[in-house]
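The chains shown are only part of the set, and none of them has been moved.
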């Protein structure tokens, strides 16, 4: 169950070009959030940035009763959010959405993240304590590379790519996944990021016969399944229907969703 | 004055609401989605997501764009169809005292009549004729933007409708008064307004409309002054009750509509930002009545004095 909460901001920090990390005190979220879930955040007061913005839960510290979100400034909502101050409160609803499927059967896992899609994967890695974990993270350029140390320590091996080669492998991250996929034989691949990347990972997993979960994005209204705006196709390409990212997702089995155009 | 002296109940053409606050169609799902956040017994009614004869998938996403103090939506009536609604949703909603209003939309007048007939035998409390949805290619708003259209559809549906018939008007017209009068004359038991206002938002970087459907319906605080004006206009020309909506997010907003002549209000977009918006509006109305020593909502309905 999710709740409307007003929680205290413990810290806010710029960690890369236009990317901020915020730690929020919340007993409720830290006790209840599962990897892959998100919070729907009122980024400013009153009618500024009217709708809430969905932001993934990136990390949870159950002992301190806090959770972290990491976000990139894209428009007015995230801009306002970045201006919040330590000690003030943030109005949010959470935890929302369906989490990643975690099971002890998954002995060797891969997470594949691109851009702002990497954030929910950190919490996922941290929660899968027993598995052998490969992390693949793709960025536009070194300017946007963040949290590598944390991903490093939360995984058994970390591969990084940038489009322009300014850090790590030059090219797209799925190239690196392709190399490993045969070698290691993952039990499951989890992916979140830009649609072309997700589509590619889905295809690769399917060809290799590996289970795969994808986390999707869509513009949202309510975040709680009431307004039906956040549609995504589920089913088969020739026999689909619209499900909803906020409630049926954001995490889906890759063979459940139709990822056209 | 003690709280128990304040009577919030209203009677909309036989639809008896415990209080004048209704979740607006398309913004309140089938009620379930809000049950985590509030006690559904605390709101007067729920107008469910617009129903069509057959299940519909709705429009391509993105279906929403934020605009200054408002949103554009182009859901396009995604819904499970009237039969599935009757089977799967009414039983849940009936566990609560809140009244059930079935919002219906169709491609043809026959669709509307058939739905009205089926719903008249179902366990619901009123039917809201949506002839004002701007987000579907065929039907719907085409019936709602002329006196001839509204008159014909209202008259025909009325024949099949055994529940109070609320006709929901579009604001996208030159003169909403004449449309309202035509609906009243054709047998509407009540009027609700406003539906969304046709709008467009453009992603200047992609040089394309944000909505996949290109245009959508504007709702939220931005439209409130337009909605209040239209409710006032309509309430001053019809004798049947008027249900007001458009940008309501507080008790104060609701009181504006009630002074302007609305017997009840619907809360839409505000539910997205604050899932307890409906009960907050109920409390806000109550506080206002208390502050001015009113004992019933009827003491404010239509009590606006012009300057």
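Each chain carries a letter (A and B) given by its place in the written order, and its residues are counted from 1.
By definition in this document, contacts are C-beta pairs under 8 Å (C-beta built on N, C-alpha and C of every residue); 3 or more make two chains touch, one makes a residue touch a chain.
Values in this document were obtained by computation on a predicted structure and should not be read as measured data.
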Exercise for the section: Give me the full-complex composition, label by label, with copy numbers. Expected result: A x2, B x2
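In this section, only the chains that are shown with their structure count from here on.
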Completion exercise
chain A to chain B, mean C-alpha position gap in Å, rounds to 36
Exercise for the section: Sort out for me which residues of chain B touch chain A in the complex. Expected result: 26-29, 33-34, 36-37, 49, 57-58, 60-66, 68-71, 73, 75, 78, 220-221, 271-276
Handout entry: Footprint of chain B on chain A - complex, ascending
Key = 1-4, 42, 47, 49-52, 93, 218-232, 241-242, 247
